[in-house]
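A short worksheet on the structure shown next.
Every protein chain but one is kept in place in this view of the complex.
Here is subunit A:
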């Protein structure tokens, strides 16, 4: 074999390997709706696959799923939506959906919403863009609350605190008993946001919180300072070194009974519990700080599906979305991922775990639902200012004035950029 034929066959060989994937990337694959999935973890990935299979069986159509690592999906969402996005993709409700709707990257699905059944007004609001049109098919949600182990509370005779004073007294008691009151990890930057959100909503109310998130209130106002002040008062009861600990490690110390409580979302702590211990996990709503606001607001992020503006198979996408809005589509999903709660009131709750049932009660009793800081405010503000600011607060809780002035200066700059 001469050198030339060798090179030629090598090039052909390389082409034969690379070409099919190139073609697939060009989108000329088999027919069917494409689905951009950020469900890269094993449990949700399998659960979603079940839901899509149910659709394929029912409609005799195919769904091609492109799964991308959760973090990468989020980091590339801008480019993804401007490039060649899938017809339908997974995303979040609230501001983070509205942002892309405003930029004209999503398809309006108001016509589908007219036929939807079983979604509350609050859900519709979270699926609606600033222009009053609907863009999201909500799928499931999970509330944030204060998690603890029933057996620990029983053994030590702890009562569920309803007010902030009782909360602090309980923390003091736990410390006396040699338990770290609050398991706490913020290495990933977002878990501590949940505590801030609750402290703010309980102390200043939901409306103030949302206005603050929209950039309409000053971060160096006395209200926000009070929130950080309350938080500083709780700091001695939190696990030390939160900035070096992941939420998974924090949840493990709750599972190991080294810590007494932790503020997290419904899917989080359970993952770190052994199956035998999962029954022992329980939660209570974040306690009341100001009686004027009580425990009205619940933080419950909603996940769902969006249709991209550039969807190729628009009819197929709408057909799939219509299916995903039905109770049965949610039932299939929750059968293999019991860490979330269905949004559709028609969904079958008989198979719910006690924790899921409690979560339904918590959210249906809520006057207002928030979506978590990084979904209620601008993504650039949350990721480049608030993550760093909260971590700075955690390592130095004493300079609140400097901290809030820093945040306010950056907020002005970012919110005025439009």
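Note that in this section a residue touches a chain if its C-beta (ideal position, glycine included) is under 8 Å from a C-beta of that chain, and two chains touch if they have at least 3 such contacts; residues count from 1.
Just so it is clear, contacts and distances are computed from a predicted model.
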Its UniProt record identifies the chain omitted here, from "Hydrogenase (NiFe) small subunit HydA", "ABC transporter permease", "Universal stress protein" or "YCII-related domain-containing protein", as "ABC transporter permease"
From A:47, A:77 or A:146, the answer for touching the chain not displayed is A:77
Who touches the missing chain here, A:166, A:336 or A:383?
A:383
Residue of A:32, A:118 or A:189 in touch with the missing chain, whole complex considered:
A:189
Using the touch rule from the top, list residues of subunit A that touch the missing partner.
74-79, 82, 96, 103, 105, 187, 189, 240-245, 249, 253, 379-380, 383-384, 387-388, 391-392, 395, 406, 409-410, 413-414, 417
